[in-house]
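Quick one: this structure, given as structure tokens, is what I'll be asking you about.
Complex shown without one protein chain; remaining protein chains in place.
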Amino acid sequence: MVGSRLWRAGLRHQRLHGWQTVLAILGIALGVAVVMAVGLANQSASRAFEITMQQVSGRVTHQILAGPAGLPEQLYTDLRLQHPELTTAPVVEGVVRIRNEQFTLLGLDPLSEQPFRSLTALPAPDILTRLLTQENALLLSTYTAKRLGLESGNQITLDVAGVPRQAQIIALFGDQQGAALDGVLVADIAAAQTLLGQFGTLDRIDLTLRQEQIRPLQEWLPKGLHLVETSQRTAAMANMSQAFQTNLSAMSLLALLVGGFLIYNTATFSVLQRRRQFGIMRLIGATRSEVFRVILIEQMVIGLIGTMIGLGIGILLARELLWLVTRTINDLYYSITITQLDLSPAMLLTGTALGLITTLLASAAPAWEATRARPQSVNRRSVIEQQSHRALPWLLLIGLAVMAGGLLLADNSGRSLLLGFAALFCFIMGYCLLVPAVVPLLSRLFLYPVQGLFGTIGRLASRGIDATLSRTGPAISALTLAIAATIGMGIMVDSFRTSVGQWLSQTIQGDIYISVPHSSSKRASSPLPEELPAAILKVDGVREISTGRHVTVESESGPVNLLAIGLATTSYRGFKFKGDTLKNLWADFSSGNLILVSEPYAYHNQLKVGDAVTLLTPDGKKPFTIGGIFFDYGSDRGLLVMPRAHYAQRWQDTRITTIGIYLKQDATLDAVLTEVKKLAGRSAQQLSVRANKEILKQSLEIFDRTFTITQVLRLLVIAVAFVGILSAMMAMQLERAKEHAILRATGLTPRQLLGQITLQTLLMGLMAALLAIPLGWLMAEILIHVINLRSFGWSMPSQLSPSILMEAMLFALIASLLAGLYPSLRMARTQPALALREE
Amino acid sequence: MQNKPLLVVEDLFHSYQEGGDKRPILNGINLQVAEHECIALLGRSGSGKSTLLNMLAGIDTPQSGRITIMDKNIHDLSEVQRTLLRRQHIGFVYQFFNLIPTLNIAENVGLPLELNGYKEAEIRKLVGLILSDIGLGDRWNAFPDQLSGGEQQRIAIARALVHNPSIILADEPTGNLDAETGAHILRILLGLSRQLKRTLIIVTHSLEVAEKADRIFTLNDGVLSVQGEPHW
């Protein structure tokens, strides 16, 4: 039986130490808020993807796909006439832009749509007639229309691969409240072909197949065509962003971990302060479990309040994070628009559970410790310190073991991202356990210099840390973790950026590049005018050009990006290979025998040099041998490279997508650039002509943009950490009010006391910062070599940037300084007698 | 020895680890305490008086020997059972009062009753009675830090007696008080325990205090010796 008097004692204690309670609540609230915000943003993104897929794919079970050229529409006719029993629908799909925003233009045949989608279900027959007959009629979702300020009947200008085209919105679909399909324009298949200028071909045929229909259809299909399962393809697409989303979640968990430490800290203090009280309760006859329960439930109430506040903040924060997540997914993976935050009960429940479990774990240890002590030792403070010092070797051992376990796990968990994160968290936890064991060592190390500099005050400050290890230990651990998290994330992003920068400057060998800004096809980038290469070669100052064609081809594991390049003499320098390549690489490459694959592609598909990649060509499936694996940070989905001449012959596609221009030694960039721009201006299409420096700059801008979310998360972790440091330090110093009062009574001036307290918190901050540097660095190593590799398939060297370390150090010191200020000012203001009074 | 023993201590040994050495603190203690008896335990600081008392209360366990309280060998009891035994049958008064600072006086006194499962109305009644017995019936809502030392110790005595325990253990109850207040406290403690017919074991280093007991023992070098006979 847990009595109301035990409760009341706890409640009054919290009221008396309100600041401590508030900081504990704040800590858990912020931790939960970050996790919730990321979770909600992630979930909303996934949900938006799901909804988009549901509406776009509908009840499609399979799709027939072809290579970059699309599939001839006659094939659909043949299929209908020869296999009338199959449920099929033709689809033309392209990419257009409205006011610089990208949309998928879906060309459907409303008459074949009924078994699949409800996009062309229209309220009035005359609208269907118009959809079928008007060459530029579009349907838009109600949501999108509202967002763009458009109404049915409006004329809009579509940018189709740089060419403007007029279209008219004839009706809206979907209601505004429900989950909306955004980023999609629906047109009749004829209108889509006309708008995209894509006549005679389809992008795919959608089917709803029964199991027994699959084989006959596969046998019927001509070579060069591919029957794929939609669910697999959708899953593969969802997988693309999975690693990114997992990373975000893990980063947010780091914030919760810091928040958890905060709870642990405050719970420990709260319990330590009342050790004697709990002892008395035990003496009077309260059982261990009664006391344990009282403490735990009291902490859980704090956790619950913190969690609830955290949920609220999390939802607000999620609204802000949402567009960052969406933007990154749109930049890197696929196009989605999120219409609303998906406040699923499951997610809210998970957040609550995480907050409460963290609180439970964090406060169970101090609560257990409070009841473990024999009641007779209530009056002996030294016993506690003795115990905590006695525990140090164990902590050291356990910490080292957990760290080693983490490293072992990292080494032996193969390619699993989740286990990678588990290893990272193990490692971090182990290190945090280690910290208290190192603190006495450090404080002894600091003792003499500090004593030398500040005299007795310095000695008091330094000795105090060791003497009250039960309190300073966890506080410094929490601090270390917080600072290390910022260091680790900082180094990771910094190393990444440096690698990308180096890679870009190496890859971009040409001086000027020409391309079409956007493509109207999802399978291939828009081709450049045919006569352009010849015209450019005639420009004065141009030594030679390289040409490229970007397409998406079907491989056995789904669609893959292929770059067919016509190399200039120096182009090969743009490739930096990972490990060995086959012999005579470039000779064999230009003969068309080999392909090159990017590192992420090799990693994800577990390929090595000499293996084969099977691609679907117009003549059926063909294996290509991998000649080398090159570094490429352009896409985490991977890239294949083959000679353009070979591609053109195999795929019967001689078009080119990019031209790289190499200048003569004596040519001036500006003159050639002007001339090339003039040439490009003659094209009906809008072409992009850029010098390599500009590309470099723009690419890094995109990089920074996609990492904004990581930076924001890092800031959030820092914010939680800051509150953590503040609360840990303040709790500690305020808890020692009596000791300070004795010092004051013994003759320390308020200034001296202020100095002593500040010095002590600064020392702790310094220790934490010093301890955080190796942890942060090791975290970065794990993030880069384990997490990044497993998430994206990218390997890169880590880069230890001094500025990040300085930043962390500064941050730790400022936070400790601020944390020491309040208790010391308060002490300086109060009468020592008051604090000395027996409670 | 007109009553049957309530508490039996047999061959109690205990030592403390001090650096590398073992310092024996209880060296074969034998003691029988009858119902309603009042016993004083004399000894210098560090002689092991408090240790012995803690063992009698079941909050410390001897390295060897037996303690039987109300026919129960406390070695045979689990931690929880020992706690329950203490909760129901033992009242403890300390030198440093050990009141819970965040509970007011009535709540402090009512705590043992609540732990023993008394109803709230009953608790109020019993707390009221005992508070007026000790002369603090008007200070219900005061918090410990608003009271003088003597008042705090009176509250502690009230808390030790309120649930009507069979045995009251007092560890230097006057050690932290001036002589006059101490005497007053002692009067209350002895008076109440006699009035309620409780067994009282009082640890003290004051002969003056000890003389009020039925029997006096001295603990010296871990050995218990009888110092006086009952004076009635």
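Before moving on, here are some points about what is shown:
Letters are used for the chains, namely A and B, taken in the order the chains are written, and counting of residues starts over at 1 for each.
Keep this in mind: contacts are C-beta pairs under 8 Å (C-beta built on N, C-alpha and C of every residue); 3 or more make two chains touch, one makes a residue touch a chain.
Just so we're on the same page, contacts and distances are computed from a predicted model.
Only one chain is not pictured, and the protein name UniProt records for it, out of "Carotenoid 1,2-hydratase", "Nitrate reductase subunit beta", "NADH-quinone oxidoreductase" or "Bifunctional protein pyrR", is "Carotenoid 1,2-hydratase".
Partner chains of the missing chain, restricted to those shown and counted over the full complex, are A. Touching the missing chain, out of A:E93, A:E113, A:D342 or A:D636, is residue A:E113. For the chain missing from the display, the contacting residue among A:T21, A:T61, A:T104 or A:Q193 is A:Q193, taking the whole complex into account. Considering the full assembly, A:E73 is the residue among A:E73, A:E694 or A:E739 that touches the omitted chain. With the whole complex as reference, residues 73-74, 76-77, 80-82, 84, 90, 109-115, 118, 120-126, 128-129, 132-133, 135, 188-191, 193-194, 199-200 of chain A touch the missing chain.
Going forward, only the chains that are shown with their structure count from here on.
Of all residues in chain A, those touching chain B in their complex are 1, 3-6, 8-10, 12-13, 16, 276-277, 279-290, 374-376, 378-379, 837-839.
Here chain B touches chain A in the complex through residues 50, 54, 57, 59-60, 79-80, 83-84, 86-88, 90, 92, 96, 98-103, 107, 110-112, 114-117, 144-145, 159, going by the rule given at the top.
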